[in-house]
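Each chain you see keeps its place in the complex, though not every chain is here.
Here the chain labels run A, B, C and D in written order, and each chain numbers its own residues starting at 1.
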Amino acid sequence: MTETTTQGTARERPEAPAGAGGRPRGAARTGPNKPLLGAVGIVAFLGMWEAVPHLGLVSERFLPPASTVLAALAQRATTPGLWIAVGDTLIGWGLGLAIAFVAAVLLGFAMGALPRVRAFTNSTVDFLRPIPSVALIPLAILLYGTDLRSTLLLVVYACFWLIYIQVLYGVADVDPVAEQTARSYGLGRLARIRYVVWPTTLPYLMTGVRLAAAVALILAITAQLIIGSPGIGQEIAVAQSSGAVSSVYALIVATGALGVLINIGVRVLERRVLRWHTSVRGEATA
Amino acid sequence: GSQEADSDSGGLTTVTAGVIPIVDVAPVYLGVEQGFFEERGIDLRLESSSGGAAIVPGVISGEFDLGFSNIVSLIVARGQGLPLTTLTNGVTTTGEQGADMGGVFVQDDSSIQDAGDLEGLTVASNNLKNIGDTTVRQSVRVAGGDPSSVKFVELPFPDMPAALDSGQVDAVWAVEPFASIIRQAGHREIASNFVDTHPELSVAAYFASEQRQAEDPELFADVTAALEESMAYAQDNPDEVRRTISTYTEIDQGVIDELVLPRFPSEINRESVRTLADLMVTDGLVDSEPDLDALYGAKE
Amino acid sequence: MLKVTGLQKIYNGGANAVEAVRDLTFDLGEGKLVCLVGPSGCGKTTLLKCIAGLMPPTSGTVELAGQSVTAPPPGMAVVFQEYGRSLFAWMSVRANVELPLKEKKIPRGRRRELVDESLEAVGLTSFAHAYPWQLSGGMQQRVAIARAIAYEPQVLLMDEPFAAVDAQTRADLEDLIRQIWQRMGVTVLFVTHDIDEAVYLGERVLVLSSSPTVVQDDITVDLPTERDQLTTRQDERFTELRARVYAEIQQAKKSAGAAPTAAPSVAH
Amino acid sequence: MRRAGTKVLHLLLLPALLIGLYAYSSANSDSYYMPTPDLIAAAFVELWFSERFFVDVLPSLARLAVGFTLSAVLGVGLGVVLGLSTRVRALFEPVLEFLRAIPPPVLVPLMILLVGIDDSMKVLVIVSGCVWPILLNTVEGVRAVDPVLADTARCYGINGTTRLRVLVLRSASPQIMAGLRLALALAIILMVISEMFASSSGLGFAVVQFQRSFAIPEMWAGMVLLGMIGFALSVLFEFAEGRVLGWYRGLRAANRGE
């Protein structure tokens, strides 16, 4: 803690300490190492996982070592079944996330711009948010059966709130001086949303998207798990009810890997759209 | 949902069944393979689901034309006024003590010797207020114990081996393939709760909604006949059953070979269900005497 | 053109109220250039925001061209005292200057011209593609000025717009403002704390008292219209006016000092 | 008086409309899964105005409280560490993203292995899901600390925990509060999910149990209670947020001349 506090300001980080030759060293040191560090983290994690069953902390029957699970995953990856399941899951994920995103952003900005209307919706929103998606499964089946729309209903319901709340907080974060500048230069409501409110909200929105991307994945899989529509979740359900422990973990690893890939995507996007923001520009060179 | 049974190009009528990917539904997989459904102009599509929570609303909404569920869930659903009736039996206990497709297991070195010793202890069951705890209570009762003192916790079957192994529960009620997995891990079976309840106990059944059946009685007659033929085939060809299981589950071959298969009579044993229903009343699963005739429908 | 009548503004920060402006009345003809000076915290920014229609006054009215101001009127440009925060961090310098022009639906070609000219005028041509946070304080302030002049407003409100630039640049920018004012006939209200600047720039200098604020004095600057950094500032009349404004401000501050209880309490 | 009236209107108008709409459509539908509001209300009264409230609801709320608190501490703590150091973040992010993507239900077996089947497992399920919004928002909030302010703190020798307290946490607090608000609702959802495993009582258990035994009015009554709990907690949260972010709201309102 003390180490990071004495040297950790956003602005200072990218700058290189003076080398003897005066050449900036920082870029070379933090830049390419970032993915490497991430890989180190993953390897350490796998190492721990490998060790736990080998040390007998947990029986191998219930938590197979990482090597076994990865081997099972590699073996599965050679069959089309896994990829079809991944594809099915990603379709539910992507569609659900997209619908939730559009709905939440539109509504979030509308409510941000219309505080009077928003006052009427608060109680309902707070009431509806804690209703678990999983409890809606029978309703989803009743409405849409076991097809994609059921999964979508659950994904959208859970993700919508995440993004919506983030947008509301983001909209509230607009710097009044920036807002006043825009107003005094005659920027209309839409223009202010586009040029002032939207960029201010973006960091909040990006966090919302990162959160929702994982939740969408979770619910797509949970829905498949419980409803039985095709996808990774269904494969997990079959493996679970067969007592095929390595297969279950292999599928979990596949899920987690999807999560990691999705996050990489969002991070790349973030570096593009938020390059002006303190959180990103401080690390621009890194 | 397929409110109207669709006809596909081969002139077959598509029928959708909601099933759970477990040993119990092997007969329908076999029946499809053997062409028992196709012979009757039926293209049976099997959709796997996690359990009754998804299958029952699926059948109610017309998403599934028929489904598979344990008897107790069906009795409860019927008692709540859901218009469901049974088509055929699903699985029946082997009736052999110590060699049934499900049982109560304890750690090998446990001091528990029979179900009577479960008094005051914790037993895991996949669902509470369902067939598991009801029949296990009966085992306790039969062994002279006080069933009301047994504490049940809900635990999915796949988590039971680990929970038992680590001593987090005193006993588990598990069915195949977990029963075999638990046996292979060296744990001990202390009771066959289905057998204790009734040696001919009908554990699960195939069912459909009254409305669907009324709309298309001939189709359902054909479905029922095909189901019956499938069950008979499964009953006669246990090796075939074991072979099929590997096609729709991921159960380890070593476990498949050891599985205790249930019996597959196509007729529901009504006496056994009566017994079960009475136990449900005793244990407070239902408030009033279930109307079993309504569950069987007006077919006979 | 601009008519402020009986303007009062009380900030209602929670339970405690601060009367920033008590009673301001003045008017400003079309195409006039008036400088506003007054002690720190006397309410200059508050007044400007009320005039810009960004803040409703507690009582009193602001009229622009006969219309009561309740929202920012069209054709008005404002340079904010908080120049840094008034630039959009997510846009390049160029985009910051161009945005209001886009909103004004000025055709692309003309827009380009206006942006180039105004950036040139404030000496930031080579920084057009930088982000505001890559600029020094003075440079940021000049971006805000460039944005205002590119807008070609009828009314220009400037709140200490040269506070962050060096003396030489400041002189250049002063001349730039006078030149634009003369060429385009724009009405300018210019807040500054630099007395020389007020006298050099304005046709009139309004001196505000300490908070709660009233108009302490209204001084007409009877210097020739053609002004020049060297000769004007050496003019005797300039020195006289300068001294008068200085005395007024000291007066304004003293009266506040004499009655320290008049200082608003923002305790809570 | 008038103000209170408006408040009540804000609070109740939309819910009343929605209930009316639901009443209308459920009365016109014979769907078994959509009982009329009066049935739900009757079930609600019968269920929760009884000792069940103490047996099922209170223990659930206790676990919820513990889970949420732990998530907050963990999320903010870890978030600060990750937010302050690019390198630590680079090291941990992939692993955390990996864990974050895994549905809590499939992690339960592992949790049972690690912590058993008692309350601590349920709390862990809650934490495993609701730590993320707090963590992510904290990281982003900390990353966005104003560099001028950070420089100021460094110059005046404000280091260590003081720096955390007066600079990092405070300036990240709007975003942290956004995370906490999301986590609050998630905690309720996860409470339900956690009680789907190794349970024999609890509000979540009850709702799932009703669902499985086709006691549909009771199931809806359980959901209504969940919603009410969510609403009540969010009112409390709003109050707490008002205190924590008082400066922030004032700051945002200030320049609007309020």
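As a working rule, contacts are C-beta pairs under 8 Å (C-beta built on N, C-alpha and C of every residue); 3 or more make two chains touch, one makes a residue touch a chain.
Not measured: the values here are computed from a predicted model.
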Chain composition of the complete assembly in this structure file: A x1, B x1, C x2, D x1
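As a working rule, only the chains that are shown with their structure count from here on.
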Furthest chain, CA centroid comparison against subunit A: C
Cα-centroid distance, subunit A relative to subunit B, in whole angstrom: 39
Distance from subunit D to subunit C - Cα centre to Cα centre, in angstrom: 48
In subunit D, residues with contacts to at least two other chains: 33, 109, 113, 196, 211, 254, 256
Of all residues in subunit B, the ones touching two or more other chains: 53, 57, 60, 156, 158, 162
Subunit D residues within the subunit A interface of the complex: 9-15, 18, 31, 33, 81, 84-88, 90-95, 97-107, 109-110, 113-114, 132-133, 136-137, 140, 143-147, 150-151, 154, 159-160, 163-164, 174-175, 177-178, 181-182, 184-185, 188-189, 192-193, 196, 204, 207-208, 211, 219, 223, 226-231, 233-235, 251-252, 254-256
Parts of subunit C lying in touch with subunit A, wherever the complex brings them together: 49, 52-54, 71-72, 74-78, 80, 82, 85-91, 99-100, 103-104, 131, 133, 147, 151, 157
Of subunit A, residues touching subunit B in the complex: 59, 61-62, 137-138, 141-143, 145-146, 225-228, 234, 237-244, 247-248
